[in-house]
Each structure stands twice: as C-alpha cells, then as structure tokens.
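For this view, one protein chain was removed and the others were kept in their places.
Going by the order they are written in, the chains are A and B; count residues from 1 in each one.
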Amino acid sequence: MTTAAAGTAQGPAAESYLHHGRGLRSWLFTVDHKRIGIMYLALIAAALFLGGVFAMVLRMNLWWHGGGLVSNDAYNKLFTLHGAVMVFLFVIPGIPAALGNFVLPLQLGAKDVAFPRVNLLSFWLYSLGSALFVAVLVVGGVDTGWTLYPPYSLEGARGLGILLALAALFVVGFSSILTGLNFIATIHTMRPPGMGWFGLPLFLWALYATGIIQIVATPVLGITAAMGFLERLFHLGLFMPEYGGDPVLFQHFFWFYSHPAVYIMILPAMGIVSEVVSVFSRKPIFGYRFIAMSSIAIAVIGFFVWGHHMFVSGQSKWASLVFSFLTMLVAVPSAIKTFNWLATMYKGAIVLKTPMIYVLSFFAIFGIGGLTGLFLGSLATDIPLHDTYFVVAHFHFVMVGSVLTAFLAGLHYWWPKMTGRMYGETTGRLSALLVLVGFNVTFIPQFFAGVAGMPRRYATYAAVFQTNNRVSTVGSFILAAGLCLAVGGLLASLARGRRAPANPWGAASLEWSAASPPSHHNFDRTPTAGDPYDFSGLRLVSEEAGYVRAAGEAP
Amino acid sequence: MSTPSGGEAARGVAPRPRFLAEHFESMGAQLDTSTMGIWLFLASEVLFFGGLFTAYGVYRANHPELFRYAQYFLDWRLGALNTLALIASSLSAAWSVRCAQLGQRKGLLAALAVTFALAGVFMGVKYLEYSHKLHHGVAWGASYRASEEILRSLPEAVRGLPVPDHMGTFFSVYYLMTGLHGIHVLVGMGLYLWLIRRARLGHFGPGYYGPVDAVALYWHLVDMIWIFLFPLFYLV
Partner (left out) sequence: MTDRTAPTAGPPGAGHRPHALPARVLLGTAAALFVLTAATVATSRVEMGAFNVVAALSIAGLKASLVALFFMHLRYQGRFKAVVFATSVFFAVLLVGFVVFDTTQYQPDIRAQAARTRAKR
C-alpha cells in the first residue's frame, strides 16, 4: 500500500500492534503501551456507562418533587456511587490512561513508556479498583456521598460497603501514582533528538503537569483511605469524635488530594484542546510558552486551595480567608490558556470536523464552568451556595462539560491512529451537537435551582424547583443520546470505517508519522523532531491518503 | 525490535547487553531513567507518610501533655538501638552500590547480606516492643486498656501522675506510623533477598547496577523516616 510508505518513518506493510500476538493472554499480559491504552479505554468507557446509568436513574427520580421512582435510601446510594464511579474510574484516570498511554510515547518518537511493566501494573490495579467499586454495589452500596465524610461514613451501620469503597480508593490511587511516575520519567528522559522542552507538544506538557499532581497528591488520598479503613475496623480515634478523633481532619486530608485531583482531570483535557485547536485552525498554537507554563502553574497553585471545599466545615476563619484568596489566583492560568486558544483560532482556517466541534463546545462550557467557580471560591458567596445545586452545576460544567468534551475530542482526533479507521464524520458531528445541547439543557437549570436554594443530595425537594428539575431531566436524555451516538459511531467505524491514512488531519507532531495503526514498536528508527505546530510542510494528497510532507521539506 | 542480527554482528556492532530493556537505547539511558523513576516513587512515599505526620502534628498540638506522658511507655534505648541499626544498614546499602559499581562481587554480597541482617535486627526489636505492649493492653484507640503492671513500671517522672485522656489516640498514631514503617522495612528485606539472589547469579557489575541502586535509595528513605519517628515518639 503506497500510502503507508509516503511520509511515514515506517516500512511498508508492517504488522500493526493490534495483530502482533493473538489471544487474551497477549493482551492481559502485554507491556505494549498501545494495548494497555486500549484496554483502559474499554474499562473507562464501561465506567462512564455505569456512572451514566446511575445518573439517569437519579434524574428520573428527580422528575417528581416527591421522588418515588426509587426509595430515598436507594437514591442516596445511587448519587454516592454515581459520584465515586465517575470521579475515580472515569474522570480522573480517563484521558491520561486511555489516550495518554497510547499517544505519549508516539509523540516522543519512543518505543514505549519508561517503565512498561509498571504501566501494566497500573492497569491491573485500576481493574482491581474497578472490581472493588462493583463489589460495593453488590454488598448493598454506600449512602455517604462520594466524599465519604466521617463520622457518618465510619459508623458500623454503613456495613461492608464503606470498607470496600476505601479499599477501592487506595488501589485506584496507586494506579494513578504509577501512571504519573511513568509519564514524568518518559517525558523527562526519552525525548528524541531535536525535541527540547519547548519543542514538546502541549499535550505532553499537560501530562507532565498532571503527573506532578498524581505523584504529590494521590498518596495523601491513599493514606486517608487506609486511615479511614483502620478507623472503622479498630476504632483508632483519629476521625471519630466518640473515640477522641476529629472529623475535620478527614476533610483536610481528603481535599488536599481531591482538589488537585480536579486538575488531574482538567489539565490533560486542556492538553487535547491545545492540540486540536491548532491543527483544526491550520495555525500554530498562539502563546506556546504561556500555555506550557500555565499547565505547571495550575498544577502548583492547585495545591494551595483545598480548603475552599471546607468553608462551612468548622475550619478556622484564617484558613477560610487564605484559601478564598488563593482560589482567585488559580483562575488566572486557566484564563491565560483560554485566551491563547481563542487567539489561535483568530485568522485561522477553521476545519469544522468532529474534534473541533467538541473543542468549540469546550470553550463555551469551560468558560461558564470556570467563571461559576469564582462564586464558589469567594467566601461570602460560597456560604449560601454551599451544598446547593449551584455547586453541582459548577462541577458538572468543568468535569463533564469540559473534561468529557475534550475526551471525546481527543478520542475522535486520535481514533484513526489508534484503530486505523476513520469514524463517520456526520455521526460524529451530530453526536457533538447533541452532547452540547443536551449538556446545557441538563445543567444550566441546576444553576438557577441552586441559587434559588435547592440543596444537593436530596431525593425529594420543594415543589418550586420542579420545573428546573424537569428541564434538566429532559436534557439528560438528550445528552445520553449524544453520548450513545458518539460511542455507537466510533464502534461502527471499526467494521465499516474507511481505512485511515497515517496523517488524516495534517498535524505535525510525531505520532502522525507512525502508521495508522502503528506497528508493535511504533517506529523503526527514532524520528527527528521538528516543530509540532508547523503545518507548512504538509500538503493534502487526498482524503484517502491524508497529508504528507511536501518533497524537500524536513520533517 | 532491535535484536541484533547476524548482519549487525558482522558489521562489528556490539551485541545488545543482556539486561538492556527493549525500549531503551543504551544502558546509560536505562540507568538514568530508572533512577529518575525511583526518585519519583520516593516523592510519593514522602507524601504518603506526610499524612501520618499530619495526624501526629494535629494530635500533639492539641494534646501536648498526652504525648509527653505516653512517651514513657516507649523504651528510648530500644529506639536508639533501632536507629543505630538502620543507620548502619544505610551504610551497608550505600556500600553495596559502591561494590557493584566497582565490580567487587564478594563485597557486594556481603554488603547486601549485612543490610538484610540489620533490617532483621530492627524488626526483631520492633517485635519485642509490640508484643510487650500488646501483652499489657497498650493498644490503639478504643482498645487501649493498660494493665496495672505496665502503669507501675513507668519511670519515676510520670508514675504517680493522672493518666491523660485520649491515650488510645496516641497509640493509634504510634502503631500506625511505626507499623507502616515496619511494613516498609519488611518489603525492603524482601527486596534485599531478591538482590542477594541476583548478585549470587552474577548479574551486577559496573555495566549494570541499577536495581542495587534503586533498592538502596528506597532503603535510605526508610531510614530517613525512622530518623524522624525516633525522636518524635521516644524522646520528646
């Protein structure tokens, strides 16, 4: 196939990684980062589905202000599991594990990550953690909210569920730490000739910053889960007042991890946005160094603001003042990035393919999500808004609206590389539109409900909030439809999609000079890196053959 | 896969070193990356223990008299012995790296064995301490029920004093911190056994000593944590 030879660092017709080794064992015991990424993708999609099913039941129960679809107790368990599964099994690991694992070595022109066996261990730990969360369901669930606050969560009456949940947190946490460790070591020591720090694609800057957070923050979650587990079993007296403990201590530990964790969620998403916006505006990214440095800034400043989740917890007023002030600071680098992305689009030649539509959605949604965070970060306005639907809407805007849209953008963007197939563009665009519309119809009414005073985590509510809730529920069905269409379209392309060229989008980072899909060892020779945002040397041969380096142009 | 072919050997290219992983270009690159990896892991361990140091700090700040009193349940001489044992084991661990780097096979084996043995001494003393306390009901949290005997055996300075509240909390922090540390020592012992086995098979030398270095770095962190635990529990 001549297209394979043109513009790739790959010999003709090399066997793809998908066919290198057959059978279940060759997948479950693989150390190939690409296969690990695909396996993660499957489990992460399953987690999204499971968390989504919970969400739909919640939204349907909320159709009637008196509830009744499920018992109030079941409702409490459902929102707990919805939160836990989505946060720990989908949003936190999602982009780094499913997309990062696949793309990172390719963007570095490397054969694999620094520690392939540790990578496999990360995957097994994630699988074990997922199984533990499912076990929580099996033993009857937990109704504490995903934040698992003691003293309620550590009372004996919570049963086995809380022990399994804490164990799951511990295990999944280690998966995350090892992934971060692997990514930092790889980016740091395995760059190809020609790729200095400011020659890295911005997705890698994002993964690097994410790795810092994974390594520094996640161990605190681990020790907290362990302490909670032991407290429950042995009445240690660390968190439970009746044994001499302090429950606010749990909150400090929990949020010391969980606030930086939201940057584990958003930074990789922002990395994808940087890649896609540049490629689909056919214009080099504006303000590369600012975006790169902002990623690090977000990672670092993110560690100084955890107490903004605890304004009403009983922490001291000094703590509240400090955290509120610093929270304002963390918005700055995110704003810098947003302006740089928009400037990238200015006078660009916008290509409205599916990844770009998701990214445009991201700008709108992340804008709202970020701005509403300011109301919550401000001490005075947070007090009345705390634990209302305003908070729920805010974090869904940043976690779902932003991270999920970026994830879908990245998934469509790299799908040809991962599978060797082009997804159907019409289906893709339609799904993006449904997700955008459905998402906003679901969550905008929740801002209004929250400001009007509707509390979160309530199975029943005052009748005055019913209209907002019904609109929201309708939106959730549209969103669900969009997501099903997106997944369905991608899966269908595996059977029916056009074969993908190496470089369908005309991007300049190194993964696009490997075949689609890549061979087992990615590249025969380590490629020499050029500017990952210089598209001038690429020209479109045809839809089928994609983009190639024009003759005489250095890669 | 860059396995050398007959053609490569014929062209005078050196065969691929035995312990060079497929995805690395050279032993030097492999060593540099693996050292970076272990340091990143140690960073996560610092934060892992950091949570427990926080618990210590919180309870000490709010109940200082509790810590000053409960400290007398711990024998500082055993603590000091353990500290010396760990420092010596850190020396032998660093020595093992040096031996590997200089190709001193016998020295390497001896240093690894000494490290393992000293770790064993540490765990032995720990076992003595724990079993003595637990025998006398000095346990964690709500299970704390100190026997008359052990209260009578406290030093002059505190024997007659009223027992402070929250003794169980102190011992929860004590068992958690020293216990987690002890688990790390046990893991370290396992790692040293693994190194001893590989050293006997002749795997290590100036061209390849990464695992010896990595395990030693881990071991030094374990030592460092004890350096803080010893005064915090036994002395002040």
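Details
We take it that a contact is a pair of C-beta atoms (placed from the backbone, for glycine too) under 8 Å apart; a residue touches a chain by one contact, two chains touch by 3 or more.
Fair warning: this is a prediction, and the values are worked out from it, not measured in the lab.
Contacts of the undisplayed chain with visible chains (whole complex): A, B. Across A:A74, A:M293, A:A319 or A:V437, the residue that sits in touch with the chain not pictured is A:A319.
By the touch criterion stated above, the residues of subunit A touching the omitted chain are 188-189, 191, 193-199, 212, 215-216, 220, 246, 248-249, 252-253, 256, 284, 288, 303-304, 307, 314-319, 530-534.
Listed here are the subunit B residues that touch the chain not shown: 14, 17, 25-29, 31-32, 35-36, 39-40, 42-44, 46-47, 49-51, 53-54, 57-58, 60-62, 64, 76, 80, 83-84, 87-88, 90-91, 93-95, 97-98, 101-102, 206-207, 209, 216-217, 220, 223-224, 227-228, 230-232, 235-236.
As a convention for this text, only the chains that are shown with their structure count from here on.
Subunit A and subunit B have CA centres that are 35 Å apart. Those residues of subunit A that touch subunit B in the shared complex are 110-116, 118, 177, 180-182, 184-186, 188-190, 215-220, 222-224, 227, 230-231, 234-238, 243-246, 249, 252-253, 520-521, 526.
Those residues of subunit B lying in contact with subunit A across their complex are 1, 21-23, 25, 29, 32-34, 36-37, 40-41, 43-45, 47-52, 54-55, 58, 140-143, 165-166, 168-169, 172-173, 176.
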